[in-house]
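Comments concern the structure below.
For this view, one protein chain was removed and the others were kept in their places.
Moving on to subunit A:
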Amino acid sequence: MSIDNERRVISVIVMNESSVLARVTSLFAARGYNISSLTVAPIPNSEMSHITIETQGSSRVMEQITKQLHKLIPVYKVIEHEEMVEKEMVLVKFPIAENLSDISALCSAYNGGIVNVGTEMVIAMVADEPSRVKHFIEATERYNPIEVVRGGVVAIER
């Protein structure tokens, strides 16, 4: 058995029908599996949606998760990502008094920029690998962020 409690990203392709997301999430809850992040959106030109779940567990737990997901009637496909491109978006609100050019430079280092400027605050957006998003958030600490909203991971198999 490989390393326990490894971080994993799974994509679940489901039929767009009522309460399908509830079926997926309650399966995790009922079996005591953890969800660290969850994103859902319809797949263009189809009757399916793509759910990306970031979770952790041993390989035995992961095997159960995928098998149990498969058992749900509206689940079409479960992809346990190995070779993937994953991205996460994050929005951060800063006080206008902070050094905007520093913030702007920081954002461009992480594939983003300032997306909104108001009278009291500015809003920056970054989309990058989840681990880099984490670093970005750490780096923003010194500019006194007022609010941070992460979007959750989306992934696609390479």
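The rule is simple: a contact is a pair of C-beta atoms (placed from the backbone, for glycine too) under 8 Å apart; a residue touches a chain by one contact, two chains touch by 3 or more; residues count from 1.
Following the convention adopted for this analysis, contacts and distances are computed from a predicted model.
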| item | value |
| --- | --- |
| Absent chain [UniProt protein name; select from "Branched-chain amino acid ABC transporter permease", "Pyruvate dehydrogenase E1 component subunit alpha", "Acetolactate synthase" or "Fe-S cluster assembly protein SufB"] | "Acetolactate synthase" |
| Absent-chain contact - pick from A:N5, A:S26, A:S131 or A:N144 | A:S26 |
| In subunit A, positions touching the absent partner | 14-15, 18-19, 22-23, 26, 30, 63-64, 67-68, 70-71, 73-76 |
